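Sharing a structure below in structure tokens format, with a few things to ask.
Removed from the display is one protein chain of the complex; every other protein chain stays in position.
Going by the order they are written in, the chains are A and B; count residues from 1 in each one.
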Amino acid sequence: MSMNNQGRPSSAGEAFPASIATISGDRGLDHEEALIFELGHGACGVDLPDVKISDTRLGGVRRKGAIGLPGLSEPEVIRHYVRLSRKNYAIDSGLYPLGSCTMKHNPRLNEKMARLPGFGDLHPLAPQSTTQGALELISQLMTWLTGLTGMPAVAMSPKAGAHGELCGLLAIRAAIAARGEDRKRILVPESAHGTNPATAAFAGFTVDEVPAKPNGHVDAGALKAKLGPDVAAIMLTNPNTCGLFEGEIIEIAEAVHAAGGYFYCDGANFNAIAGKVRPGDLGIDAMHINLHKTFSTPHGGGGPGAGPVVLSARLAAYAPIPLLVADGKGLKLIEDLAAAPNGAKPFGRMCAFHGQMGMFTRALTYMLSHGRDGVRQASEDAVLSANYILASLKDVMSAPFGDGPCMHEALFDDSFLEGTGVTTLDFAKAMIDEGYHPMTMYFPLVVHGAMLIEPTESESKHSLDRFIHVLHTLATEARAKKTVRFAGAPHLAPRRRLDETAAARKPVLRWKPDPLKEAAE
Amino acid sequence: MSDVRYTDQHEWIRLEGDEATVGITKFAAESLGDVVFVELPASGKTVKAGGEAAVVESVKAASDIYAPVGGTVTAVNAALEKEPSKVNEDPEGAGWFFKMKLSDKSELSKLMDAAAYAKFVESL
Partner (left out) sequence: MRYLPLTPDDRRAMLAKIGAADVDALFRDVPKSAMAPLSKFDLPDTQGEMEVERALSKLAAKNVAAGAAPFFCGAGAYKHHVPSAVDHLIQRSEFLTSYTPYQPEIAQGTLQYLFEFQTQVALLTGMEVANASLYDGSTATAEAVLMAQRITKRGKAILSGGLHPHYAETVETVASLFGPMTRSPVTPGSAEDIIALIDEETACVVVQSPDVFGLIRNLRPIAEAAHAKGALLIAVVTEVVSLGLLEPPGAQGADIVAAEGQSIGNGLNFGGPYVGLFAAREKFLRQMPGRLCGETVDAQGRRGYVLTLSTREQHIRREKATSNICTNSGLCTLAFTIHLSLLGEEGLTRLARINHAKACALADRLKELPGIELVTPAFFNEFTIRLPKPAAPVVEALAAKGVIAGVPASRLLPRDKSAENLLILAVTETAMDDDFAALTNALQGALA
């Protein structure tokens, strides 16, 4: 027999006492990382020649001082950002149940297609004869968006959901002005996303809140009572932010139209019904579609998004420039307000160029991959998974509207935590120690201590069962007043709870060189 | 002792001579949590009873402070701009918001006294 003559130890060793600090400050794979400004040392991560120039063509405003940027080589920059990346939770590494945010799988084919040089390296103002493929792609995406929604038109340029809301309201504003009317009020349910009232104010309207009924639906009676000749529109999210489908939506739309108003639908939750229900059949006049939610363009830590707006026949004429039209030679962008084709009365322009092309490519790739049948199946699976969670947790957590089915997200409130000393925040933070991103907390505002769980269609049953097991156990322990997991959680993340009060009282929003150190140098 | 009155929006108002001092109650300060920012009205601003006069912010909420009665703002507690924590530490003392000259002192009689406000808070 051969002996262990290298002296390699065969046991796992003693546990490292948590109380001992490491010498480096790092802990295994969890590295502490300084700011890039603290790491610079006069190196450079690119090789560029040192070209001398004269000042004669700089208009007398050549830069005098240094900028103050740090200098690092390529390996240092890569290590810095790789280390930072490892401090982030991501869909690729775990279930991300943020209600209302739709954290679904982001297929990598979408990334690859957006990087084809014909799309990724295409200039927005290149001669249109050299961009026909891009225009065709936009046109195909428009066909998908109008086809899935049953709406006749779509404005493509809005850059995210809130920008789409603004686009929709400006179209409504223009349509009202064209009728020679002045309507200033917009009705918004109290369960709405914060962007809705913010957008209404941004577009120069006043906001009138409509209460929710105890069953989580908008109070259609109260809404109808508020209609009048000064109401420009209602903004309704459907399915709503409680994860419920507004069953009275058709009657609401009819009442709004009868009162001379328009129906704006916040399409943030379109992913529950895409391929199952066409918003155009519900009487909607305008709805933005978050391509970064429903059609899986990545969230990227907060963007970029894209928010095309589908429009009814009553609003289609007011879509902003640029407009995409077909002429004898191919597709053409109309970029001038005065050059709008017959009948079109664009209200203006939402942004430079033509919208989030990089997101269009990703979204169309996703749609073509899924097909109409796959889009429908994805909606069904998202709704099924949310209901599975609701059914599996409502015995220990409190579901305020849990009597019936939900759509793509399951809503709980904090009444099951009453008297335990554990808050919604504690409960959510304890999930971090269990390896999960918390659900959306304290939204919607219409229930106390809200916890909104959206699993999406991207989770396997095994993954859902494991998640349910963890939440079920947490809830059971909390109710039994076993609070050790909750107090001060998380304990195992790269950081403990952060002092947000200090951050807001004395804001430090940028790095500044240490004046003492500077002087010493 | 000067007379303090309370609103159902949790402001207090203390009349001293012609001038009154306004702030938020201990109950309000506690339920807001750590105050991080206070936006004060401009001195000389006229306000109506129930009109927006100031804003108080915690990390996750912003609340309007309403004028308990109508009048003109005569002074503001500028110390709160640097040290908003005073609102939490001493809401009914050093954490006052602004002083105002009342346009109609009789409006004060519509507000709650300390006993009525305590009862009101209990009912919430």
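Note that in this section a contact is a pair of C-beta atoms (placed from the backbone, for glycine too) under 8 Å apart; a residue touches a chain by one contact, two chains touch by 3 or more.
Since the model is a prediction, treat every value here as computed from it, not as a measurement.
K.L.:
So which shown chains sit in contact with the chain we cannot see?
P.N.:
Contacts of the omitted chain with visible chains: A, B.
K.L.:
Among the options A:Y96, A:F416 or A:F467, which residue touches the chain absent from this view?
P.N.:
Selected residue, touching the omitted chain: A:Y96.
K.L.:
Please identify which residue in A:P152, A:P304 or A:P400 touches the non-displayed chain.
P.N.:
Spelled out, the listed residue whose C-beta touches the missing chain is A:P304.
K.L.:
Thinking of the whole complex, not just what is shown, which of A:I172, A:V256 or A:I273 touches the missing chain?
P.N.:
The single option touching the absent chain is A:I273.
K.L.:
For chain B, which positions touch the chain that isn't shown here?
P.N.:
Touch set of chain B with respect to the missing chain: 37, 39, 57-62.
Here is the rule we use: only the chains that are shown with their structure count from here on.
K.L.:
Using mean CA coordinates as chain centres, what's the gap between chain A and chain B in Å?
P.N.:
Once rounded, the distance between the two centres reads 38 Å.
K.L.:
Going by the contact rule set out above, which residues of chain A touch chain B in the complex?
P.N.:
Touch residues, chain A against chain B: 442, 500-501, 504-505.
K.L.:
If we count contacts the way the header does, which residues on chain B are in touch with chain A in the complex?
P.N.:
By the definition above, chain B touches chain A via 34, 36-37, 57-60, 84-85.
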